[in-house]
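Following this message is one structure expressed as structure tokens.
Only one protein chain is missing from this complex, and each of the others stays in its spot.
Up next, subunit A:
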Amino acid sequence: MSILIFADQVQGKIKKAALEAVQYGAKVAAQLGTTATALVLGPVDAAELSALGNYGAQKVLHAADARLHEVESIVYTKVIAEAAEKEGSQVIIFPHNFDGKAVAPRVAARLKAGLVAGAISYPDTSNGFVVKKNVFSGKAFAHINITSDKKIIAIMPNTFALTPGTGTATVEAFSPAIQDSDFKVKVVKTETVSGDVPLTEAEIVVSGGRGMKGPENWGILEDLAKALGAATASSRPVADAGWRPHHEHVGQTGLTVRPNLYVAIGISGAIQHLAGVNGSKVIVVINKDPEAPFFKAADYGIVGDAFEVVPKLTAAVQKLKQS
């Protein structure tokens, strides 16, 4: 009857979005009077596993099989279904990140479990099992009732702040029944931008638009990002023009981010861009056009030339960090 949480890893490290899912699952378990079991697939350090207790997991199922290093949706689905069966889980939690999006729908179809993808609330069980999620690309919310016996919630990253405690989790080795022939999709190459914070997990994002005038000017933006410990992003015209790589594009047709702080530099704030960022807790807009629509969605704004304001801002942030 335990709540099962799919805690995905990259290069042997549990992802931040996965820690958020574990903590969320533990809260739901407490709410429903049961326990939380985290499921980790692929080789991971033992310390990473027991540390999941700090986020509320009582138990960690670990399938160390090296073949599970990368996500293969057929295989992962089989393994998660087997773990859910073993734990008697009626509720399964996923992070709504790339891995979650690849796997949660398959598991939902296999188990005939209603899925809420991109959840931003804990379930309300006063009348059914109702979970709030973003709809219309962040322009509205919907309250969705999961009516099936089995339920899957995929939570929006950066929505439930991590508050680690000091719990302990029992780690149990798990050997699911998988064969080589189950692996239909083979990863032949992986390219990652090393050292950078993944954009969807970043707590601070510094983003640039057409107002930056050209890719050669990104240095000042990167300096600010570095001072803030932020990830960098861009608007769609910037990605389309090839000034910045596509995986940095934030907005309706790009990534949705929900950082604590979103700093928009030289971005006018078209509705399609706002759709990707309006879940941010605090928005700062720097634009020389006082009529830029982004100011209406901002918490703080500076009307001014980015090329003068941004370096000064970087210096002021560095000063704060040193003090």
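Keep in mind that, in the parts below, a residue touches a chain if its C-beta (ideal position, glycine included) is under 8 Å from a C-beta of that chain, and two chains touch if they have at least 3 such contacts; residues count from 1.
Keep in mind that, in the parts below, contacts and distances are computed from a predicted model.
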For the chain that is missing from this picture, which UniProt protein name fits: "YeeE/YedE thiosulfate transporter family protein", "Carbon-phosphorus lyase complex subunit PhnJ", "Acyl carrier protein" or "Electron transfer flavoprotein subunit beta"?
"Electron transfer flavoprotein subunit beta"
Consider the whole complex, including the chain that is not shown, and state which of A:61, A:92, A:146 or A:212 touches that chain.
A:146
Touching residues on subunit A - with respect to the absent chain:
10, 15, 70, 73-74, 77, 97-99, 101-110, 112-118, 128, 130, 132-148, 184-193, 196-201, 204, 228, 246-247, 249, 252-254, 260-261, 271-272, 275, 278, 281-282, 284-285, 295-305, 308-309, 312-313, 316-317, 319-320
